[in-house]
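I'd like to ask you about the structure that follows.
Note that this complex is displayed minus one protein chain, with the remaining chains in position.
Here the chain labels run A and B in written order, and each chain numbers its own residues starting at 1.
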Amino acid sequence: MTDVQAPASTRPLIKVEGLQKLFPIGSSRFRAPDAHVHAVDGIDFEIAPGESLGLVGESGCGKSTTGRMLVRLMDPTAGSILLQDGDEMIDIAAIDKRDMLRFRRRVQMIFQDPFESLNPRRTVYDTVAEPLTVQRVGSVPEREMRVAKLLDLVGLSPADTFMFRYPHELSGGQRQRVAIARALVLDPSFVVADEPTSMLDVSIRISIMDLMLSLAEEFGVSYLYITHDLAVARYMCDRIAVMYLGKIVEITDTEELLSNPQHPYTKALLSAVPVPDPAYRRPDVLIKGGIAKAIDPPPVCRFVDRCPMATDFCRTHDHPDLVDKGNRHFVACHLVESSAG
Amino acid sequence: MTISNEVSNDAPILDVRNVVMHYRTEKGDVSAIENVSFSLKSGESFGLVGESGCGKTSMAMALLQLQAENATFKGGEIVLNGEDMLKMNPAEVRSHRWSDISMVFQGAMNAWNPVHRVGAQIKEAMDLHIRPQLSHTESRERIASLFEMVGLDPEMMDRYPHEFSGGMRQRAIIAMALSCDPQIIIADEPTTALDVIVQDQILTELKKIQHDLGMSIIYISHDIAVIAEVTDRMGVMYAGKMVETGPTIEVFHNPKHPYAFLLLSSTPSITGPRRKLAPLEGEPPNLLDPPPGCRFHPRCPFVTDQCRTEEPPLAEIGGGHRVACWNWESVPPLSEGLRK
Partner (left out) sequence: MDTKQVPESLQRIEVQIPDRPLWRIRAGLLWESFKSNWKLFKRNRVGLVGLVVIILFAILGLAQPILFATGVWDAKIYDVRTGNDTRVRIAEMTVVANVDEVIDPTSQIDRRRLIAEGENVQVGDVIQRELKHPWPPDRHHLLGTDPNGSDILSQLMYGARAAFGLGLLAAFVTVFIATTVGSVAAYFGGWVDSFFMRFADLLLMLPILAVLIVASSFGRFKLWHLAIFLGLLGGFGGTAIVLKSQALSVKVKPFIDAARVAGGNNWRIVTAHLIPNVMPLSFLYVMFSVTGAISSEAVLSFLGLLNIQMSWGLMINKTQSAGYLLNPATWWLIVPAGLAVTLLAGAFYLAGRGMDEIINPRLRNR
């Protein structure tokens, strides 16, 4: 699929095409796998420079796997991840060892658990300077200076009082600030943020999200913001992609998605989100049960078993393509008419 | 099953009065619950909201008298049906626990013993608490009807916990909490680890059961959106203290404690206009050495000198709405954005 999803005026920073990840089940060195879990099954999306794309879905939908492939913590089974590099696009999925280090400068990640994503035996300085150290950037005093400036920028000031503390001496919010500083120390153009606030207390969350937003603006960073919380995605993201069992079922601008959801799954997801207002009455959630694993799924629409609107057409035709229904609103559903926007 | 469908009368079935509980640690006393009072009427649902370490789970454990070994009560009463649980001996507490007041635990996976069938674990709880004991067939019938009530296939009772999905395990936990026909259920973060669609199903189920059986539920959650959906009245806890209580709708629409106000203004929502949220600066205090005066004063934008030295009482401001703040009148109305 070659539909341009990002604003046409700018070239995309990231362009993902046909990205797929299969996990073998029951295989060993001497045995072929019995089946595969289709964790991510042929997804396409683009992210413009400076844009932040939210990837939402229930646990097990493949959103974290997607994020891990984008930073090459996992190798894709198929597909390409194109990253803008000067005037050309290079394929991260096929990058060789030599270019890997250079790629690491451009793409960074912020992890979910601030208690586990920092090495407990290294100081804040060591952690934030780690990318500089392994990339051999600058001398030691230069690194110290740069780390100190970043700590100041992420709100850990005065920096010299935080530099040589260990993670266990910091609170959850402070640790996540350290993780953000580490992700930004190399001036990346793209950061994958995997639920960076879900383990934090409500009162800390907004300040971390605000920090990420202001840093994105200042550093010109694009985010892939992975979350299960649509309210958080709304606060953080310009566009939102909804994933279901390894497929993107809907992708469009944030407010368009919230006010005018088209895919039955998106509608169900939106109606299930609790609203912090006792007077608000949510619409009923029309789908039942929980998400299953996509183990060698049939080629029909992934959502057909839980879909309240499924017809015989859905049960006999292949999984629908992600099609622009108008107004750059992409939906993968047989039943949604065009020009929905 | 005896289904009591009595309408809530005014006498509370649970009355928590000025409870003070400290944890004794090597580094000193942690004042986990400081002078907390609230009451629960029959058929009512009450929400306790606050961030981790605010004392809400300690409160739940205190209500069941399952507090940690290093916990000591320094005062107060927990009156259940006219009897003070803090004055009971362990045998008396056991006779009330589970049959009068039971709990839906946080983290459904850890609450089940993986080597026993789910039905057998529920039966064990019933054998311990229901007098006279039910026969084997009666127990199975009762578990079957409980499973149906929470939306599980009764045949699942002979399965092991790992055969249940996360949502099903949580349903089974609810069945277990209901098994001894309690008057009160404490639901501690009942849906925290679940996806929103399953969360919606569980909360709907709980509301339906509460309505059908006329029981009271105390919801404990850090997620104020969940509290908004399911509770009639609520209390906001901060650093071991109750800072605001009242009818849920009143607290949400007209928060008067600065902490509640900021918590609500800093909660993102998918409804209403998209707007910048006001962050809550700073971190909760260390309860080994809580700040003097109002415990929120170091983070409070409305702080005055009085707050730094004098502890504000939880005072009625009308309509059952109580606030522990000297300057509640200077807290502005919540912007229209959050409502509707």
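To be clear about the criterion, a residue touches a chain if its C-beta (ideal position, glycine included) is under 8 Å from a C-beta of that chain, and two chains touch if they have at least 3 such contacts.
Quick caveat, the model's predicted, so the values are computed rather than measured.
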| item | value |
| --- | --- |
| Touch criterion as defined above, residue of A:A35, A:V140 or A:A292 at the omitted chain | A:V140 |
| Chain not shown: contacting residue from A:D85, A:E255 or A:D305 | A:D85 |
| Residue of A:G220, A:P308 or A:G326 in touch with the missing chain, whole complex considered | A:G220 |
| Residue numbers in chain A that touch the chain omitted from display | 29, 68, 71, 73, 85-86, 100-109, 111-113, 116-123, 130-131, 134-135, 140-141, 144-146, 148-153, 157-160, 163-164, 179, 182, 187, 189, 218-220 |
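We adopt the following convention: only the chains that are shown with their structure count from here on.
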| item | value |
| --- | --- |
| Cα-centroid distance, chain A relative to chain B, in whole angstrom | 33 |
| Contact footprint of chain A on chain B as seen in their complex | 51-52, 165-168, 195-201, 203, 222-226, 228-229, 231, 248-249, 252-253, 262-264, 266-271, 274, 277-281, 283-284, 338-340 |
| Chain B partner contacts - residues on chain A that touch it in the complex | 58-59, 171, 173-174, 201-207, 210, 228-232, 234-235, 254-255, 258, 268-280, 282, 285, 287-291 |
